[in-house]
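Here the complex is missing one protein chain, while the rest keep their positions.
Should a chain be cited, it is by its letter among A, B and C, assigned in written order, with residues numbered from 1 in that chain.
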Amino acid sequence: MELDLLVAYRWMRLTRAVDDAIRNLWLTGQGVGGTFNQRGHEAISVGAALCLAGDDVVAPMHRDLGAYLVRGMSPRRLLAHQLGRATGVSRGRDANIHGCGDLSLGIIGFVSHLPQSLPVAVGAAMAFRHRGEPRVALTFTGDGGSITGLFTESLNLAALDRAPVVIVVENNQYAYSTPIAEHSANPDIAARSRAMGVDAVDIDGNDVIAVHRAVQAAVNRARDGGGPTVVVAETMRMLGHAIHDGFEYVPDALLERWHERDPLTLLENRLAAAETETDRIRAIDDEVGVVVDDAVAFARDSPWPDPGEVTARVWATGPGHE
Amino acid sequence: MELDLLVAYRWMRLTRAVDDAIRNLWLTGQGVGGTFNQRGHEAISVGAALCLAGDDVVAPMHRDLGAYLVRGMSPRRLLAHQLGRATGVSRGRDANIHGCGDLSLGIIGFVSHLPQSLPVAVGAAMAFRHRGEPRVALTFTGDGGSITGLFTESLNLAALDRAPVVIVVENNQYAYSTPIAEHSANPDIAARSRAMGVDAVDIDGNDVIAVHRAVQAAVNRARDGGGPTVVVAETMRMLGHAIHDGFEYVPDALLERWHERDPLTLLENRLAAAETETDRIRAIDDEVGVVVDDAVAFARDSPWPDPGEVTARVWATGPGHE
Amino acid sequence: MSDGTYLDAISAALLHEMDRDDRVLVMGEDVAGPFGGAFKVTKPVAERFGESRVRNMPMTELGFIGAANGMALMGLRPVIEVQFADFISTGFDSIVQFAATAHYRWGGAVPWVLRAPADGNLRSGPFHSQNPEAWFVHTPGLKVVAPSTLADAYGLLLSAIRDDNPVVYFESKPLYRALKGSVPGGDAPVPIGVAEIARPGSHCTVVTYGAMRHEATTAAAHLATEGIDVEVVDLRTLKPLDLETVTASVRKTSRVLVVHAANRLAGIGAEIAATVADVCFTDLDAPVKRLGGLDVPVPFSPPLEDAYRPSAATIADSCRELCAW
Partner (left out) sequence: MSDGTYLDAISAALLHEMDRDDRVLVMGEDVAGPFGGAFKVTKPVAERFGESRVRNMPMTELGFIGAANGMALMGLRPVIEVQFADFISTGFDSIVQFAATAHYRWGGAVPWVLRAPADGNLRSGPFHSQNPEAWFVHTPGLKVVAPSTLADAYGLLLSAIRDDNPVVYFESKPLYRALKGSVPGGDAPVPIGVAEIARPGSHCTVVTYGAMRHEATTAAAHLATEGIDVEVVDLRTLKPLDLETVTASVRKTSRVLVVHAANRLAGIGAEIAATVADVCFTDLDAPVKRLGGLDVPVPFSPPLEDAYRPSAATIADSCRELCAW
């Protein structure tokens, strides 16, 4: 698939707007529990998710709001989820952006334990291969997640099976407060991936075109039986890890450098260079604003879950369950 | 330290003889529970352990009988351990070659969960470095262990700290019945190690001189502050994984090839080439025979543990414990 | 039906379900043919279904149970073998954090079975004798079964594979080859969540499961010669617990002993004893007693393991005390 830049812009703008709306709710005391920040990661989650076909699946992590949106999860459900409402994705059961799974949209809900999404995506891909289906699984992890044993175990399984899975590493150079040089003796994640037998490429994670190009190539290769790929996307989280994080640990100079490379600004510049009319961009901004305002209102006005529901739906239905 | 070939021969012969004695006990119905086979691995555990100084430590795994012996654990205690006697290393508490730890000999007892010895050895080395002690930790894992997440996590920690640890990978090309090509997408363990930021060398694990040379270099480097090394020693386990294993999964031709490369035969040939008198070798064999016969008799005649002891020594002594 | 062992019954159940449902596949270390697993449970399965449905895994329990989660979400029905129940702790996160919670949180069904060869009395020491079922019963979202007969080994595995939830299936290693009988066949599922009266009796109740069922019935046979009539309840499923069968028995006998090989301290026996002591408070003529493993790693040497573990003898002693109360 060719990347339609305006489509990409719309999803990235929506991602940013939803993220801003969430932060705004929290900063004004309307939040419930904690919430993660997404700013800076929009090109990765959107660019990658746009490469999938309808019956592919994605197993995101905590900076992939854009992937949920692109896959069709509505801002209403996502915001209601974050506010713990009955109308949210998890009906008030899971917090923050955890547990936003919906298999009808091809989204596997994630657990906080990082990087548990990886082996699950690999297993999904193994299932596709087992049944001979031309489907692909996409998943994400951070630089911190890339130094876990589960990362190498997952890559090895994927490579052994030539599983149709694409693993995007969002290298924002920090795991929470810990810089990559302090958590990874070898910060070259692509090299570590190749050593496990998985092809890997390094790309600019703030350039949605680069993200899309690399992930689309990987998705196509996976679908054609070429096996797994790791795409290492360099970026920077531009706000704290989560709403409560003072964020004093990233040097200002570094942030400034990345501020100039804001993924939305970069894309706007591209659009301008491609002589897209400013009006079309602003129309998207306006539409997104309306969507997000509506979603915030919907979430805020949504009912809390019924406490009597707390023990319902522990077990999956099937013989002997209701 | 220069390797004294006759010393190496003596330890390797002792390792083989103890292993044979154990197998003999089991095959004649005198064993208790299960037991692992060591045949083929003698040059690795002996050659590596001979590189350590007195206050270094070793965290072995299940093919490292030679390392226990070289560090000074007596065949009597080891055999009594395997037979579950009160006089054994664990006083009847742990089975097989598990749990043969004795810190007074610088040996850390291992648990079955592979490769748990690795992070423990890395931590021991981190402790040495933390206190500025010129001590080194040596540990072992198999090819199967080298594909676990704990392997990469341990290497990363070692590399980050420049910990004085040497990790010997006993690549016998099988994890139980599973050939390396089936369990590791990239069977180049040294390359995987280097990707984690740890220097690695490949050596012939059946040549005790090669093992000693490589491990001694790594130990010296570690002691001098040069950080960790992985030594990948190629070998072949010449009998089943454990006493009950039918061992039908290794092709005869492969076994034959390795049979010609038996570590003891190789060393005998070297000794012959160095014009060591055959008498001296046979004298060692005889001495070893006496030691092992004595150890078997000791173990067999040793008392069983007192059942009343079963709940003793759960807690380490110290304030509030007795 | 043919003659065979408890182990054969497990193999037979796998064969039956894999014939019936091509979503079922087996995965684990060394399970593929011709080797067929450390205990050879999957040997006939690998012979019949080959490598695509009986798949060797690297020694990476966390990763491959994680992969089983993904396979199950995509509609397969993986039957995972961990080589020993002891190694279940290596894959812990993939079980207790992901598989156990997915359905409650967002409706993702994870229909796998994890076969865990458990229990001791084989002189295998601390790392090949564990009974870790309490960890999983305490964890919301898992089902846990522990068959003790050929019929249950077969029938509970059928039900576990057909269940839409993650089911941990504890196999009893001491019964593998020691317990013989006729190997079931055909469509004979045993429902999850239903206990069995292994032996009816009137003087006291022994609630147990796994290999201890046989110790208990041996004790009961012996006690019968002394005029003590013991009812033995085999739980069969540890989660969800069939408390009705248990409390009905207790109301009949008014004396109860709970027995398992796992560590007694904070084991499942505590849950059963606490519940019985509560809901049957006015029915009890004696305190609810418990027997279980001692609070130490499972020791290796025969005298130590024997001291560690309940047996027909210690069960009989406890029943005598209970009936004399």
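Remarks
To be clear about the criterion, a residue touches a chain if its C-beta (ideal position, glycine included) is under 8 Å from a C-beta of that chain, and two chains touch if they have at least 3 such contacts.
All values derive from a computational prediction rather than experimental measurement.
For the chain that is not shown, the touched chains among those present are A, B, C, taking the whole complex. Only one of C:L25, C:M74, C:A134 or C:A195 touches the chain withheld from this view, namely C:A134. Only one residue in the set A:T15, A:S45, A:S90 or A:S193 touches the chain that does not appear here, and it is A:S90.
Of the candidate positions A:V18, A:I44, A:V111 or A:I281, contact with the unshown chain belongs to A:V111. The chain omitted from view is touched by exactly one of B:T141, B:S154 or B:S302, namely B:S154. Those residues of chain C that touch the chain absent from the view are 86, 89-90, 92-93, 96-97, 100-101, 104-105, 126-127, 134-135, 137-141, 263, 265-271, 273-275, 277-279, 281, 286-290, 294-297.
The set of chain B residues touching the chain not shown comprises 57, 59, 89-90, 93-94, 98-103, 108-109, 111-113, 116, 118-128, 130, 137, 149-150, 153-154, 156-157, 160, 313-321. Looking at chain A, the residues touching the absent chain are 32-34, 84-85, 90, 92-96, 98-99, 111-114, 144-145, 147-149, 175-178, 182-184, 248-249, 304-311, 314.
Here is the rule we go by: only the chains that are shown with their structure count from here on.
Chain-to-chain contact here is organised exhaustively, every possible pair of chains being in touch. Across the assembly, the mean Cα position most removed from that of chain A is the one of B. For the pair chain A and chain C, the distance between C-alpha centroids works out to 40 Å.
With centres taken as mean Cα positions, chain C sits 35 Å from chain B.
Chain A and chain B, compared by their mean Cα positions, are separated by 45 Å.
Touching of two or more other chains is recorded for residues 147-149, 182-184 of chain B. Each of residues 57-58, 60, 62-63 in chain C touches at least two other chains.
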